[in-house]
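What follows is a set of notes on a single structure, which appears directly below.
Only a single protein chain was left out; the remaining protein chains are all shown in position.
Lettered A, B and C in written order, each chain numbered from 1.
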Amino acid sequence: MQIINNSSANQLRLFIEKIERLEEEKSELMENIREVFSEAKAVGFDPKVMKQLIKLRKMKHEEAVEQEELLDIYRAALGMIPSGQFTTDDLPPHTGESDNDAEAA
Amino acid sequence: MQIINNSSANQLRLFIEKIERLEEEKSELMENIREVFSEAKAVGFDPKVMKQLIKLRKMKHEEAVEQEELLDIYRAALGMIPSGQFTTDDLPPHTGESDNDAEAA
Amino acid sequence: MQIINNSSANQLRLFIEKIERLEEEKSELMENIREVFSEAKAVGFDPKVMKQLIKLRKMKHEEAVEQEELLDIYRAALGMIPSGQFTTDDLPPHTGESDNDAEAA
Partner (left out) sequence: MQIINNSSANQLRLFIEKIERLEEEKSELMENIREVFSEAKAVGFDPKVMKQLIKLRKMKHEEAVEQEELLDIYRAALGMIPSGQFTTDDLPPHTGESDNDAEAA
């Protein structure tokens, strides 16, 4: 049988109560975040687009621009947007594998 | 085109910056929680079992006892624990459906 | 004590084993999805952008276009992109609340 003295029982309690307090604070914060989104929505802003904006603001500018360009290139390659601006020559460098790699995937 | 004056652009910024601050606080809290668990682990406590303990502490005592009893009944019914304490008569009340309901599921 | 006959113990087993099989199939599918992404990555495609593309393909075209336009309007309002194309007049209709709503949020 593992041997531990009483102080560990007390120490366990302190750890558990500390985590419970932090979890409680976290739930309150998450509730606050939901409230701000619903207030923004009430005055006409779109929470889904606000979340995309926040995600972009976390990214380095170049990274965001690069990702956006690549998304447009992929969309053009799949005919989702007019490929006027792009030619499929703008897709990422291809290592020469044939299509059956994708089919075999 | 939607019409909104400059003050809404400012209002959007305030909403976004408020959410970003709250998200920042939330990440710090989650980091603190991780730290408490790793400190507890360092002195010999098991974080996985601590999480079960915290989950139980959130439940009403009767609910926790009932769930535990039902789990033992189910385990005995599947031969996972000696069914000495229980007979399959202790499984939840059965509405008389035959087995093919489960098979057909 | 709840009363249930043996057939329910068997029925419980059938339900549990059915769920376990389905969960097993689900893990295999998730593994397959990961493999396709890593194969695409190996020939030069960007999984993160592929996921955005898949998300867009799930949306109705108009919804995707609208969301994209709104994101650009919000970005211009926060000075993240040159607001040449847009004026802050293009932000969503404003209900006249002043800024302190956002501050009070």
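As a working rule, a contact is a pair of C-beta atoms (placed from the backbone, for glycine too) under 8 Å apart; a residue touches a chain by one contact, two chains touch by 3 or more.
Note that this is a predicted model, so its numbers are computed, not measured.
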Per the touch rule stated above, subunit B touches the missing chain via residues 35-36, 39-40, 42-46, 48-50, 52-53, 56-57, 67, 70-71, 74-75, 78, 80, 92-95, 97, 101-102, 105
Residues on subunit C facing the left-out chain by the touch rule are 4, 8, 11-12, 15-16, 18-20, 22-23, 25-26, 29-30, 32-33, 36-37, 39-40, 43-45, 50, 53-54, 57
On subunit A, the omitted chain is touched by residues 1-16, 18, 74, 77-78, 88-94, 97-99, 101-103, 105
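Keep in mind that, in the parts below, only the chains that are shown with their structure count from here on.
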Among line, ring, star, complete and other, the chain contact graph is complete
Interface of copies subunit A and subunit C: same or different residues on the two sides (over or under half shared)? same
Max Cα-centre separation from subunit C goes to chain B
For the pair subunit B and subunit C, the C-alpha centroid-to-centroid distance in angstrom is 22
Taking each chain's centre as the mean of its CA atoms, subunit A sits from subunit C at a distance in Å of 9
By the touch definition above, subunit C meets two or more other chains at residues 74, 78, 92-94, 97, 101-102, 105
